[in-house]
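Every protein chain except one is present and positioned as in the full complex.
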Amino acid sequence: MSEWIEAINWTTIGTKALIVSLQLIGILIVFFIVRAIGNKFISSSFTKMSTQRNISGGRAKTLEKLTSNAFSYVLVFILITLIVGIFEYDVTALIAGAGIVGLAIGFGAQGLVSDVVTGFFILLEKQIEVEEYVTAAGLDGIVEEVGLRTTRIRGFDGTVHYIPNREIGSISNHSRSNMRALVDIGIGYSENIDEAIVVLQAACDRVAAEDELIIEGPNVLGVNSLGDSDVVIRILAKTANMEQWGVERKLRKAMKEALDANNIEIPFPHQVNVQKEEK
Amino acid sequence: MSEWIEAINWTTIGTKALIVSLQLIGILIVFFIVRAIGNKFISSSFTKMSTQRNISGGRAKTLEKLTSNAFSYVLVFILITLIVGIFEYDVTALIAGAGIVGLAIGFGAQGLVSDVVTGFFILLEKQIEVEEYVTAAGLDGIVEEVGLRTTRIRGFDGTVHYIPNREIGSISNHSRSNMRALVDIGIGYSENIDEAIVVLQAACDRVAAEDELIIEGPNVLGVNSLGDSDVVIRILAKTANMEQWGVERKLRKAMKEALDANNIEIPFPHQVNVQKEEK
Amino acid sequence: MSEWIEAINWTTIGTKALIVSLQLIGILIVFFIVRAIGNKFISSSFTKMSTQRNISGGRAKTLEKLTSNAFSYVLVFILITLIVGIFEYDVTALIAGAGIVGLAIGFGAQGLVSDVVTGFFILLEKQIEVEEYVTAAGLDGIVEEVGLRTTRIRGFDGTVHYIPNREIGSISNHSRSNMRALVDIGIGYSENIDEAIVVLQAACDRVAAEDELIIEGPNVLGVNSLGDSDVVIRILAKTANMEQWGVERKLRKAMKEALDANNIEIPFPHQVNVQKEEK
Amino acid sequence: MSEWIEAINWTTIGTKALIVSLQLIGILIVFFIVRAIGNKFISSSFTKMSTQRNISGGRAKTLEKLTSNAFSYVLVFILITLIVGIFEYDVTALIAGAGIVGLAIGFGAQGLVSDVVTGFFILLEKQIEVEEYVTAAGLDGIVEEVGLRTTRIRGFDGTVHYIPNREIGSISNHSRSNMRALVDIGIGYSENIDEAIVVLQAACDRVAAEDELIIEGPNVLGVNSLGDSDVVIRILAKTANMEQWGVERKLRKAMKEALDANNIEIPFPHQVNVQKEEK
Amino acid sequence: MSEWIEAINWTTIGTKALIVSLQLIGILIVFFIVRAIGNKFISSSFTKMSTQRNISGGRAKTLEKLTSNAFSYVLVFILITLIVGIFEYDVTALIAGAGIVGLAIGFGAQGLVSDVVTGFFILLEKQIEVEEYVTAAGLDGIVEEVGLRTTRIRGFDGTVHYIPNREIGSISNHSRSNMRALVDIGIGYSENIDEAIVVLQAACDRVAAEDELIIEGPNVLGVNSLGDSDVVIRILAKTANMEQWGVERKLRKAMKEALDANNIEIPFPHQVNVQKEEK
Amino acid sequence: MSEWIEAINWTTIGTKALIVSLQLIGILIVFFIVRAIGNKFISSSFTKMSTQRNISGGRAKTLEKLTSNAFSYVLVFILITLIVGIFEYDVTALIAGAGIVGLAIGFGAQGLVSDVVTGFFILLEKQIEVEEYVTAAGLDGIVEEVGLRTTRIRGFDGTVHYIPNREIGSISNHSRSNMRALVDIGIGYSENIDEAIVVLQAACDRVAAEDELIIEGPNVLGVNSLGDSDVVIRILAKTANMEQWGVERKLRKAMKEALDANNIEIPFPHQVNVQKEEK
Partner (left out) sequence: MSEWIEAINWTTIGTKALIVSLQLIGILIVFFIVRAIGNKFISSSFTKMSTQRNISGGRAKTLEKLTSNAFSYVLVFILITLIVGIFEYDVTALIAGAGIVGLAIGFGAQGLVSDVVTGFFILLEKQIEVEEYVTAAGLDGIVEEVGLRTTRIRGFDGTVHYIPNREIGSISNHSRSNMRALVDIGIGYSENIDEAIVVLQAACDRVAAEDELIIEGPNVLGVNSLGDSDVVIRILAKTANMEQWGVERKLRKAMKEALDANNIEIPFPHQVNVQKEEK
């Protein structure tokens, strides 16, 4: 065995070790330089962006932190693989194994990446803000928190919904403008449509005069459908945000009372009965 | 250890370093040349295209910027990998790791790529324009913005919908031509169909004469179905875009009044009652 | 450092450069030859095909252009990778990177490829033509354009539908033959079925005599169902394409009038009422 | 530069070229031999199969042509890659690129492969034949053509459906045997069930005696359900293929007339009314 | 050129050819030995299994043939690739190409593999047998054939369903035990429930006494629901397989007659009418 | 040719063969050692686990056998590939081929793996046991067998369902605790709610006193809804497992009789009729 030890070319090994050390040092130096430059770049570009795109300080900070973290993870990852690469073992076996495990993890974790990517754009494009009333993933309510992985929405019944961002496809934001109040009301087939429209418009005008939450209208549009038992008249208004339900309730009450006062019938379902003797 | 240092063939290393430097310089020169040529090519071909295909200046600029950015990213990416490749480390380990992470990121980010590809073609093929009334991804409203990643649509009730472009399959654009107004009206089974058609057509003609938003018709088509309690007559017209609802409302009112004036019944639901004594 | 420069074997490098140049020239020559031959082959085979399969000139040209473009892209792609391969850099790093990005792009762009493949076969197999009335991807209307990526259909209400070809699974083409007109009509349970069939068949024959758009029938098939309140008789005809709705409307009117004239009841919904005193 | 040229070992290159040429020739010879043998084998095995499995000549020819083409494509493909391999360029770059593009194409084209595989088995297992009435992919009609990529079905209303074979999961073939005619008929709750069954069975027997399209039955099975207003009796028969609808129509008419003739009530919907004075 | 030929080391080439030949022969010998042993092993283990697990001869033969074929295909595949490998061409190009095509084929053909795997287990676990009444993939009927790729089921209406095995998720087999007969019958709210239960149980007992297809019961369970107009009583029995429908029909008739005979009302839908004068 | 044979370096080949043999022997020795150790480890850890987690002997044995088999398969697989690796053929071709076939098989067989993984956890976490009443994959019934690949459930109507474990997402186990009996009963709008609640609670108490299968309650909760024609009162109880249906039936009968005895109306659907003369 001693001859085996002698056969080892110690000089070569030493030289190799030296080279490896030098490489390690070189890699680490490059690593720290790149990280410093990268972080500075990220920081400055986010400062610029938050000024340009008018993004609030807190939001910009969240996005900057995310980008900076992602950058660090990528650098560390490259660092590790470079260091591993220096030690010249045949890492093919590693690849083989990694292939199997990686597939499982990759698929399992893709949801996570998908969450973060979607979350990033929801934040960046300011699609929803805290306190807004939105519909996302089939659930609606007031936004409580927009995170990178999860969005938290509180339904009107008090339920708290945790929605992974990847589940959010289209987002409907109901808090971005004046809303529409729409009321359909049916009058009898034997009533005069023109008269009814005049009465309803007058009632609408009275409601509009009293209620400053109504931005536009309400206007009587006309005959929306010829129902089984009634002629359906549609009324449309524009209201302040989140006030559409209140305005609709007021309009319904006002119009019902106006029709009653003018003896215009809001009909029950009708049926014509034809009597026939039993065979 | 000193013998180890001596054992290092400094000349070889120096030569290698020199070669690497020369390669680096060569690569960078090629890089800048290719980028310059590429950008010029993109710019000129978009100028040509915008003239040929009659694409507005703003839209062409958006597309050009996108293409130019994509081109730059690809070049930078190739540059980095070439430079990495020069330093002869065994990057196999990198591949192994990248395989795992890449899978997760690749899957997570594919949605983003899908968004941009779809957005590119929506813009290029001018499928929808701002201010048009469209249906996409099951949501309808007026287009507010067509972006590369997201399309913003404002529903008629004031809600703002953010639709990731990948969620858009078929797009239905309701603002590209004259629209159809279609009204079905039921008359009693005991009425004379021919007489009713004459009355309805006359009413249609009166409406058409007064309303220049009606492009064609309205025409009474005939007996569309034999319902439980009524014979359903269908009337069809072509109107100016977005005026179909208004015209339909006018037609409904006019036809209801015409039938009333001619004593033609619009029947309530009928039922024949056969009386039977209890067992 | 001068010794390093001397240590570079300039002759080897020069020789290498020479070989690379020769290889480049060789590759380019082969490239142009293959492209010329390929294009000629594509051109001639499409000429042959358009004669054999009776494909119109315009359509054949579209398909030829597509094939020729695809061929060129593939060649250029091979050319680039061969040239890159000549420069002996270790492109493994490129692969690693390309793996990540490629995955994202590959998945994102597969929809595009899928569009083109489907579009190619829709054109080749002449499944739909411009001006035909079709149903595809759940939308129906008149085909306005069959493109490689998108098919444009105009709905009967004037809406323009842009359908990415990949969304098209089964296509239903309603413009390829005579169509069926089908009318169900209910008569009272107390009527004589045989008599009613004779009356209805006579009415059908009168309509058929007057209307040359009716190709076959209409024929009374018999008792299609025993409904809650009526015995449903089915009438079937074959009409010229797109005339089925008009013919059905005529048949409905004629049959209703024929039954009235012969005092055969088209019954309203019936109900037997059993009176019971309150407990 | 002249020294560079001299430095090139022309003999080695010449020798190499010679070897490459010999390899090329060898590969081509093997290629033609394998192709000839393969085609002969395919041809003979299809001849054998078409005799054994009783497959019609046309169908066998289609399948043989498909197999033979597939075989040729595979061979040519191997040929090309072998030839490319001879020229010793590092094709790793090709792989890298091919990975990206291939992914997109692979995914895009998998539908095509899926079509052909499914089409192959539909043909081989004779699941559907031209002129048969089938249901596939939710569409039903008469088969007009079974292709490798697409199946064409003509609906009863005249519409032509193009169904990509991949969309065909389970196929329901309605033209392979005698079919069932099934009629449910309701009698009044106050009728004697035994008597009604006798009357109905007699009517069934009369129909069966007159109509040779009825293979078996019709038989009165018994009380199928106790409905809201009627006791539902079920009648079942077996008829010649595609005659089930005609037989059902005849049975309905015969049974209605038989019940009328025997004063057995087919009841209208019943309701018990309890009168109550208003509060 | 002659010098080139001379430069070829013919001895080396000859030696190589010899080695390749020897390798080929060695591989072939190993191949035949492995195949023989493998087939013997498969055969013996299936014989053992069919005895142990009580699998019928035909079924065991199908499974053995499948396994043996699969084994052969795998061996031949390994043989080919080993032989290819001997010829030392760089098959990397092959891999590149195979990657693209393989992806398409792999995806396209996975359905086929999925069919066979599922079919294998349906056969092995004896989930369904020919002549059994089953529900699979949403279709039900009598099993006509269980193949490795397709299962053929004949619906009760005569339709033949071809179901690719991959489409079969859960299988419901209705032919493996006694079945349940379940009848719900409604009595009037004014009837005495205890009396009705006694009457119904007596009727059930009479039916059970006459019909030996009834294995257990029928028993009156009690008040299953309080309906709008009736108190619903549930009756449950266990019958011989496939006789459940016949027994249910008999039970319905018997119970209806028993209730009639005891003057217990099976009520029609009730409604309380409150009269109100028009306003 | 003889010179070719001489040119073969027989000594090298012999030495190589010797080394290969030694390697083979070494590998086999390691293989048997690892297998022995592994099996002992699996066995002991399962013994420990079955004691700690209170898992029945049979179940632990099933899981142990599965783990031990999986371990053996992995070892044999590694053994084979190592042996193949020794013979130094370039197995790259194998990889190329395996890629294609493997993809198809991998995708096709993933269902199988998915079955086993899910089955393993269903067994390990004791989610369902034989004889329990469960709902899985939309089918419910009594569990007959929980296998690694398939779960067999017998529906209450006698049907045997074979459910591949992968189809089982959420499992609902109805046999793990006392169950809820819930009855809704409607009383007339003119009845006194307080009185009705007293009467119903008294009836509930009587039932509870007689029936020891009732664990808790039944309690009258209050007015659950104001229906169209009745005020709906909800009653809730807790019963022994699987007795909930029987208890509900008893409660319905008792409460109906109690309301009758106290002259509290269970109303039929009401309708207010307004008479109007025909126009």
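We call the chains A, B, C, D, E and F, going by the order they appear; numbering starts again at 1 in every chain.
Following the convention adopted for this analysis, a contact is a pair of C-beta atoms (placed from the backbone, for glycine too) under 8 Å apart; a residue touches a chain by one contact, two chains touch by 3 or more.
If you're wondering where the values come from, they're calculated on a predicted model, not measured in any experiment.
Novice: Could you list which residues of chain F touch the chain missing from the display?
Specialist: 11-12, 14-15, 17-19, 77-78, 80-82, 84-86, 88, 91-92, 94-95, 98-99, 101-103, 105-107, 109-110, 112-114, 116-118, 121, 125, 127, 135, 169-174, 176-180, 182, 189, 193, 221-226, 228-229, 231, 234, 238, 241, 244, 270-279
Novice: Suppose we count only contacts with the excluded chain; which residues of chain A make the list?
Specialist: Touch set of chain A with respect to the missing chain: 1, 3-5, 7-8, 89-105, 107-109, 111-112, 137-139, 149-150, 154-164, 167, 185-186, 229, 246, 249-250, 252-253, 256-257, 266-276.
Quick note on the criterion: only the chains that are shown with their structure count from here on.
Novice: Check every other chain and keep only those touching both chain C and chain E; list them.
Specialist: D
Novice: If you fit chain E onto chain F using the CA atoms, what's the rotation angle, as a multiple of 5 degrees?
Specialist: When the C-alpha atoms are superposed, chain E turns by 50 degrees onto chain F.
Novice: Determine the centre-to-centre distance between chain D and chain E, using the mean Cα coordinates as centres, and give it in whole Å.
Specialist: That pair's centroid distance is 19 Å.
Novice: Mind pulling the residue numbers of chain D that touch at least two other chains?
Specialist: 91-92, 94-95, 98-99, 101-103, 105, 107, 109, 111-112, 229, 268, 270-276, 278-279, in rising order.
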